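With one protein chain withheld, the remaining protein chains of the complex are depicted in position.
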Amino acid sequence: MTIDDDGKSGYVDGNAVAGALAEAFRAEVSTIVLTCVSCGGVGRFAERHVYDHGPGLVVRCPDCGEVNARVVRTPSDMWLDLRGSLSWRIPMPPGS
Amino acid sequence: MAAQPMHWLPAKAEDFREETATTRTIVFDASGWSGHLAGQHVDVRLTAEDGYQAERSYSIASPPDGQRVELTVQRVRDGEVSPYLVGEMRAGDEVELRGPVGGWFVWRPEESGPVLLIAGGSGIVPLMAMVRQRARVGSPTAFALLYSVRSPDEVFYAEELSRLSGQGDGLNVSLLYTRSAPEGTSRPVGRIGPDDVMGVNLPPRSDVRAYVCGPTAFVEAVAGLLVAQGYDQSAIRTERFGPTGG
């Protein structure tokens, strides 16, 4: 099985969905640094591939395609699944 | 910034500027807007009479300016939201905005390293916010803009770009035509290539940062060119347009 990754497959940059996540995180998410659980690749949330045309957001590693996170917003809750990331490093400016 | 949860703010259309036959800039007045950085974008929500809602994300074209937010929107054929914004919306009509969004694809005037901007088509919009921000604060930072566009009638902000680059204060603008060029253009029409990137007129410093925005295929091709030219991966910031348009 090969992956068709020519951009017609419907993903956007992490940047594009940062607004939806800011609601829950109460923080800027595009500068968060994720480590992929599958390939160990490290990168900003802004540069993850996000599939946003479904019931929820699916955040994938741009290198290996692993699902790094899933996010669902229901009327009452935000659901997060971060099992696909080894870590989320969130910049915390001193004094903030 | 954005230490608080983001809320939807009502915003009123105040003014419009035609950019091309299919594109216009809408000037919104958003009371309560917290300000933004050049390069950020905003979520826009439209609500029909019967409660039906549609959301889209658009880059902000204007530099930070109080509660004024300008969006440049291109009509997407068979789109749902863009035909309304480009063709139907009148002064006084209201939408809601949530943002600003994105803290990565941004330029701050206090960053002094030379800046290379590369736009494909409507990818010019967030880069124009950076160009305007530079002019607004009178920054001496060297900027070079490569703007790839099909033909002269599809250039956004043509007059303003020509005026700003004619001031000789360190902003270089090169239009790269891919289908048809004005008479007398020396560069042959065609896609951006290694020569375009090599010809960039920026001071030879190690802290050049590149911002690339456009359709996914364009962004990937340009990022590849930059790396081949010796740009460090970490010095390249990209923003792709997904197929979210409409």
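Order of writing sets the chain letters: A and B. Residues in each chain are counted from 1.
Note that a contact is a pair of C-beta atoms (placed from the backbone, for glycine too) under 8 Å apart; a residue touches a chain by one contact, two chains touch by 3 or more.
Heads up, the rule we're going with is that contacts and distances are computed from a predicted model.
Name of the non-displayed chain as stated in its UniProt record, restricted to "Heme lyase CcmF/NrfE family subunit", "Glutamyl-tRNA(Gln) amidotransferase subunit A", "Xanthine dehydrogenase family protein molybdopterin-binding subunit" or "Sulfite oxidase-like oxidoreductase": "Sulfite oxidase-like oxidoreductase".
Contact with the undisplayed chain is limited, among B:E94, B:E111 or B:D232, to B:E94.
The omitted chain makes contact with chain A at the following residues, 1-5, 8-11, 51, 53-56, 58, 60, 65, 67, 70, 72, 74-77, 79, 81.
By the touch rule set out above, chain B reaches the unshown chain at residues 8-10, 46-49, 52, 54, 78, 80, 84, 88-90, 93-96, 243.
Keep in mind that, in the parts below, only the chains that are shown with their structure count from here on.
With each centre defined as the average position of its C-alpha atoms, the distance from chain A to chain B rounds to 23 Å. Touching chain A in their complex are the following residues of chain B: 1-6, 41-43, 57, 98-99, 101-105, 215-217, 220, 238-244.
Residues of chain A touching chain B in their complex: 6-8, 10-13, 15-16, 18-20, 22-24, 26-28, 30-31, 44-47, 52-53, 96.
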